[in-house]
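What you see is the complex with one protein chain gone and the rest in place.
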Amino acid sequence: MGSDPAGRPLAELVAHVGGTLRGDGSLIIHGVEGLAEAGPRDLSFYGSHRYREALASTRAAAVLVPVGEEPSRLDLAVVQVPNPHLAYARISALFHPVARHAPGVSPRANVHPSARVHAEACVMAFATVEALAEVGPRVVLYPGVYVGKGARIGADSVLYPSVTLREGCLVGERVVLHASAVVGADGFGFAFDAEAQAHVKVPQAGIVRIEDDVEVGAASCIDRATTGETVIGRGTKIDNLVQVAHNVRVGPLSLLCAQAGISGSAELGTGVVLAGQVGVVGHIKIGDGARIVAQSGVVHDVAPGATLSGSPAVDLRAWLRQSAALPRMADLMREVRALRSRLEALEKETKP
Amino acid sequence: MGSDPAGRPLAELVAHVGGTLRGDGSLIIHGVEGLAEAGPRDLSFYGSHRYREALASTRAAAVLVPVGEEPSRLDLAVVQVPNPHLAYARISALFHPVARHAPGVSPRANVHPSARVHAEACVMAFATVEALAEVGPRVVLYPGVYVGKGARIGADSVLYPSVTLREGCLVGERVVLHASAVVGADGFGFAFDAEAQAHVKVPQAGIVRIEDDVEVGAASCIDRATTGETVIGRGTKIDNLVQVAHNVRVGPLSLLCAQAGISGSAELGTGVVLAGQVGVVGHIKIGDGARIVAQSGVVHDVAPGATLSGSPAVDLRAWLRQSAALPRMADLMREVRALRSRLEALEKETKP
Partner (left out) sequence: MGSDPAGRPLAELVAHVGGTLRGDGSLIIHGVEGLAEAGPRDLSFYGSHRYREALASTRAAAVLVPVGEEPSRLDLAVVQVPNPHLAYARISALFHPVARHAPGVSPRANVHPSARVHAEACVMAFATVEALAEVGPRVVLYPGVYVGKGARIGADSVLYPSVTLREGCLVGERVVLHASAVVGADGFGFAFDAEAQAHVKVPQAGIVRIEDDVEVGAASCIDRATTGETVIGRGTKIDNLVQVAHNVRVGPLSLLCAQAGISGSAELGTGVVLAGQVGVVGHIKIGDGARIVAQSGVVHDVAPGATLSGSPAVDLRAWLRQSAALPRMADLMREVRALRSRLEALEKETKP
């Protein structure tokens, strides 16, 4: 939060992201901001023509732009880079280094004697680490975190307050679990006993495995497998309030936006994008690079690279045609009635 | 829970809400209940013709009704008020005063020496208050609450168990955060690095600011801004499991019902109502007083006062026309086929 009072020369930032500068490299930059919010000490970025007006009126000192873009404003320092948003992320990280937490286990934490907590890990008050669990170097466990029996957490991962990681689940390196995320709760599996009139619980004996560089949003839930593993692949990012059911396999580098839900045993490939509030039924496969529009419901396998929309979801172009037709339905019905009348009149005339 | 054993004279309740009484003001009222549930010691309310039958059969001793309403039942005491639901809320509050918690910091809480906790605040066991945080008078922090570094909470606010308020976030006065709500988790912002094949985190360096008199439901998530603020305006009420993304601005007096989701940088005006499971895409504006029907998906700016429905959401009247047409589509297709046959027959006849 807040900007860097000392600041950094623009030339240093340009070098950091490998850009080409038009302007004064000795300019001191104190922070990064959006085009609309930036002030005369800030760097901003311009990534899409949608923000042309914001670029024209920004008060920023310098702006990251795509290679080839030449803003007409001469009062602006301009940094050309292949991917302005990415360069912005990297420069912002310079201004907002990740907080370091003092290593050590709080005397008010509860760590089982058989757990292995690395000397460089930080375990805060009211965190719990159960028997045989392993907590890697530089891991941070905030207050209220629960690490179940035999669970393992790789180096540099952060578990925010009130995260639950149930027994036996595996978390890779550099993973972030936001507050109140629940990893490894029982999958939703019951068999109906008609005689006893009861839903009988199917033991959920598997685990969750979260690979390296995954981020899981606040209050998101990833259920343990019935047997085997529920898997979140390397580098996948999950937003808040997302549901991932038992035995789901999400490939690497996917993005699951807020309130999306994936039913049991579904498989998502690499780089799949589920927009907000998307639902995916169980036991289907979504191919690499597929994109699903917000609020859609996926009920069949999806081909790699496809873009789907609607509930049930269909190819985006088909969906756009449907959506365009819908508002004209009332008119169409009127037209058909009119045609019928004219046809009837004609029929009477021709067969008198 | 439970009713007041001593009770209060009806006349006192009538005076409290400024109503007009038809009946015996010395009647002792012991509690408030819905029309169907009320017993002969209770006050109830009648606000809509939908409940005419319930009014006719209620066992209540007295009923709040709108001005001008004259129930025919003479055994009922009747209190005319401009807004029966509001009067009911005020009278119910007399019977259910908010619990007072003894001030003081539990020895089992964890409060950083540099935090400022008001002497009249109540900090329960297993609550955490980090460095430089401020907790105002009569604030209640339940067990498992986490107040991050430099966060500030205004007078008379209540944070229920396992609420997370991340570093630097601001909470106004008389705010209620229900259990497991998460305020200030990182926004969902990543830039794709095609070379490294990785989603690079965009630092989420802003905060959340919650104004006075806001209520946030259980397990709802309000993400911190990328830079600047995510804002929840004065008097807005948020239900359970709602997602508010980074840099969203919600105006005053809005109502966000359960499981609604608002994407990044969207702006909602004053008195906007999102019904349950509504989705709002990013970077759009919803005007003052607009109402969005349940499960709708808002993808464009919305005019003040508009009512929208559907996914994608359109004006309610247009949506009702569409919805009415939909079930007749199969018939329409049959009709068009029949017309074609008749037309073909006619064409043959006329051009032999």
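Per-chain numbering from 1; labels A and B assigned in written order.
Just so we're on the same page, a residue touches a chain if its C-beta (ideal position, glycine included) is under 8 Å from a C-beta of that chain, and two chains touch if they have at least 3 such contacts.
Quick caveat: nothing in here was measured; it's all calculated off a predicted structure.
Pick from A:G31, A:P84, A:G154 or A:G261: which residue touches the chain that isn't shown?
Counting the whole complex, the residue in contact with the absent chain is A:G261.
For the full complex, which residue in B:L253, B:V281, B:V298 or B:V314 touches the chain that was left out?
With B:L253, B:V281, B:V298 or B:V314 as choices, the missing chain is touched by B:L253.
Just one of A:A36, A:L316 or A:L339 touches the chain that is missing; which is it?
A:L339
Mind listing the subunit A residues that contact the chain we can't see here?
110, 126, 128, 144, 146, 150, 162, 164, 166-168, 180, 182, 185-186, 188-194, 197-203, 205-207, 219, 221, 223, 226-228, 241, 243, 245, 259, 261, 263, 277, 279, 281, 295, 297, 311-312, 314, 318, 321-322, 324-326, 328-329, 332, 335-336, 339, 342-343, 346, 349-350
Across the whole complex, list the residues on subunit B that are touched by the chain not included here.
Spelled out for subunit B, the touching residues are 1, 31-34, 37, 83, 85-86, 88-90, 92-93, 95-96, 108, 124-126, 142-144, 160-162, 176, 178-180, 213, 215, 217-219, 235, 237, 239-241, 253, 255, 257-259, 276-277, 294-295, 311, 323, 326-327, 329-330, 332-333, 336, 339-340, 343, 346-347, 350-351.
FYI, only the chains that are shown with their structure count from here on.
Go ahead and align subunit A to its copy subunit B using Cα positions, then give the rotation in degrees, nearest 5.
120
Distance from the CA centroid of subunit A to that of subunit B, rounded to the nearest Å?
From the centre of subunit A to the centre of subunit B is 25 Å.
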